[in-house]
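Removed: one protein chain of the complex. Kept in place: all other protein chains.
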Amino acid sequence: MSTTPLKLYQVGTFAAGNRLLDPDERTVQSSTQRASSITSGHRACRGCGEALAARVVMDAAMRAAGGRLVTVNATGCLEVFSTPFPESAWQVPWLHSLFGNAAAVASGVAAAMRATGRDDVRVLAQAGDGGTVDIGLGCLSGMFERNDDVLFVCYDNQGYMNTGVQRSGATPAGASTANTRPMGAGIGNAFGTGKSLPRIAMAHEIPYVATATIADLHDLEAKVEAAMALHGARYLHVLVPCPLGWGSDPSDTVRVARLATQSGLFPVFEAEHGTVTRVARIRRRVPVEEYLRLQARFRHLFGEPGRPDVVAALQAQADRDIARFGLDPEEES
Amino acid sequence: MKLDVRIHGRGGQGVVTAAELLSVAAFEQGLHAQALPSFGSERTGAPVTASCRISDLPIRSHDPISQPDLLVVQDLTLLRDPVVMAGLPEDGTVVVNTNRDLADLVHGGLVVGPAQRWVTIPANDLSRQLLGRPVPNTALVGAVAGMTDLLSPEAVATAIRRRFAGLGEEIAEANVRLAEQARDLVMTTTAGGDVRC
Partner (left out) sequence: MLRQVEGSRAVAETVARCRPHVVAAYPISPQTHIVEALSELVGSGDLTACEYLTVESEFGALSACIGASAAGARAYTATASQGILFMAEALPNASGLGLPMVMTVANRALGAPINIWNDHSDALSQRDAGWLMLFASSNQEAVDLHVQAFALAERLSLPVMVCMDGFVLTHAVEEIDVPGQDEVDAFLPPFRARQWLDPDEPVTIGAMVGPEAFTEVKYLMAHRQLRALDDVSQVARDFAAAFGRDSGGLLRPYRTADADVVVVALGSVLGSLADVVDELRDEGLAVGALGVTCYRPWPLDEVRRALREVPRVVVLNRAFAVGSGSILGQDVRLSVPAATKVHDVVLGLGGRPLTHDVLRRLVLDVVAGQVGSDTLTFYDLDHQRVATELARELADVPSAGGAS
């Protein structure tokens, strides 16, 4: 059993948060041995969910890979805020090629490792929702379908944040973005558009698909570890609130992510070979309104006259996913 | 006649909007103007620069202003960056958003360039009082208008009303008042001679 050097001493004991846990159960982030794959000093906004998620994902993956990890990054906020010339926040080998090709570039890296006998080096690709569900989908589907040995992580902030908050195929209905402004009778982003990439990934029957949020970092780490324990194509979809694009307070980033799961709007689950194997049940169910009201992108749905019909339709969407994935706390007996 | 203004601030402070407001006010007054943001790939809080050219002749060039007549500094901490003061001539003017007074800034080593004219304006405080939030840009636009005596209060008000129309009349009018207050403030504090150090 490895021990973690402790720096905290309080209430007369060494107890501090998850340091009470067995070392195996502690978060990677609580360890002073963590890789710090992304160092401080990068240029993300205050309260950026994507920066938090990337840090946790990378450190967990580094631990799982024993430090033998290469990462490929699509164009987007993460890439831009972490590498302002002449600086780089990355402590791992990192390659940015283009916006839409991260999955294929990662496939190439994995193939090279295999061909040159360096199978111990693991490959992790990362992209925003735009680089995943829209422009990157073709390459990603190819990577899935060939079952290439790559873990692909999508940081879903539900829009093209890097270019100034335009709609993506992951933007929820009712959201105002730079190209879906609620004008006239409009509601913002239309219903009946967009897609669920986790379910598309599942349709490829790849070994592992999971969703997570930054509201539960322990769960996020556990999923990275579960994914890294497997080989072949794996997909992790992480919901990461963006204060700038969502118009939420930077101090509310984690809260907003939690409300996304507790309202049922963002189902958290794991699937293997196309079948859901585990879901994170809702602990305290909240109406979607509680989630929506914290975000300026939904402001037009409230107040006078507001759009109660749109809020109701979003509630129906949450209810449908709660039923589809069995997220209801009540069902637990 | 020409006035080249360069505005330095941080993402989220309305730097680009300030340059635009100045240019629209100048246009309203029958002058020629051009607002040019210099965009970086930076996020909220990072330094941002914008320029505004005002002239009685048509403006043909589109290069960023390298020799400003007047600098607006929306965030005091930026004064430590040499880029901010670059190109300001000896008789240039600096308007700083701060509630500290000039002597205090001199003491803190923030005032450089002895021959330049410095004006301080507590734009954040004014904005907090009128808007409930520290958004310094309209106050600084009002201050520039007052100091240069180039832009009438009406022209500034028109520019603000047009720009903030989408945010509702209340916010637009509060911003108009904010600009007027700042204008009055600089006109009284700088009356009777330049502040020099």
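We call the chains A and B, going by the order they appear; numbering starts again at 1 in every chain.
One rule holds in what follows: a residue touches a chain if its C-beta (ideal position, glycine included) is under 8 Å from a C-beta of that chain, and two chains touch if they have at least 3 such contacts.
Just so we're clear, the structure is a prediction, and the values are computed from it rather than from any experiment.
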Residue, one of A:R114, A:R181 or A:R320, that touches the chain absent here:
A:R181
Out of A:D59, A:D134 or A:E272, which residue would touch the omitted chain in the full complex?
A:D134
Sort through B:Q13, B:Q34, B:N97 or B:T120 and give me the one touching the missing partner chain.
B:Q34
Per the touch rule stated above, chain B touches the missing chain via residues 19-20, 23-24, 27-28, 32-39, 41, 59-64, 66
Taking the full complex into account, what residues of chain A touch the chain not shown?
75, 79, 85, 96-100, 134-135, 137, 160, 163-164, 166-167, 169, 178-184, 186
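Convention: only the chains that are shown with their structure count from here on.
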Centroid of chain A to centroid of chain B, CA atoms only: how many Å?
40
Where on chain B does chain A make contact in their complex?
41-46
Spell out the residues on chain A that touch chain B in their complex, using ranges where they run on.
43-46, 48, 77, 80-81, 84, 243-244
